[in-house]
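A short write-up of the structure that comes next.
Heads up, one of the protein chains got dropped from this complex, but the rest are sitting where they should.
== chain A ==
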Amino acid sequence: MNPKVVNKIATGVIYGLVILVVAILAALIGYILVTGVPHISWHFLTSPAQSFLAGGGIRDQLFNSIYLLVLTLIISFPIALGAGIYLAEYAPKNWFTEIIKTTIEVLSSLPSVVVGLFCYLLFVVQMRMGFSILSGAIALTFFNLPLLTRNIETSLESVSSLQREAGLSLGLSQWKTITGIILPAAVPGIITGIILSAGRVFGEAAALIYTAGQSAPFVDYTNWNIFSDTSFLNPLRPAETLAVHIWKVNSEGITPDANAISSGSSAVLIIVILLFNIFAHWIGNRLYKKMTSSK
């Protein structure tokens, strides 16, 4: 066949596949938004959930999801950063490093129910942390760590080794070269990793049922004392997230408007994830520009 024709066919097939993927995504998101958005109202976003009556909202679940994300990132990001820097810059290339990398990969492919139950036994029961945001954040850290570590590692590795040589040849130590030159150049890649892991945290339900719990007790949004039982910031209170709420409403919801609540919650979840994406990109761009003074 003539190369031009082959090229045309190949491009056509690739375009077709891309359109297919985009179409599936658009259909999914479109369906969720179309069925869900009509149920979103100010009242829906700002009132607590109801167990038996119609008219419940998702205020606490929405906040819990975001708070859980923040806590998870606070725990997992520093660890992942350290591990990523070690693997990318310091680890010798030998069998031991390979074992570490494989272990990390295995960790990321563990079923979430298993990790959830493990964390339930270890943290919730053994360490008496109870159903709490903190237990949930630790469980999610198990998923997050491999993802973030891998991502930071590859982002650092993708920065040209010429930059490392330049740093060293100016008499900078390896550590100063990494923190001052390599890391800033890797920021965009790292932001992408955070966004991906955030999506996972927002969407995770199975691992949270046994750790963060399925109840959203009364919390007071004006109580800033994180040690107080009713404070919204208390990390040791049980906290049903939006994803868990959707699962629960769908499986055992007995309110008359269970369907509407589940559709509305799904739409809110999608919108929050989209907003977080935009926000993280924006922060990442500003950070990158600030650190590299690129325009």
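Here are some notes:
One rule holds for everything that comes next: contacts are C-beta pairs under 8 Å (C-beta built on N, C-alpha and C of every residue); 3 or more make two chains touch, one makes a residue touch a chain; residues count from 1.
In the analysis below, contacts and distances are computed from a predicted model.
The unshown chain of the complex is recorded in UniProt as "Phosphate ABC transporter ATPase", chosen from "Indolepyruvate oxidoreductase subunit IorA", "Ring-1,2-phenylacetyl-CoA epoxidase subunit PaaD", "Xanthine dehydrogenase family protein subunit M" or "Phosphate ABC transporter ATPase".
The chain omitted from view is touched by exactly one of A:N7, A:T102, A:Q163 or A:N225, namely A:Q163.
Checked against the full complex, the one of A:G16, A:P78 or A:G180 touching the unshown chain is A:G180. Contact residues of chain A toward the unshown chain are 160, 162-163, 165-173, 176, 180-181, 184-185, 291-295.
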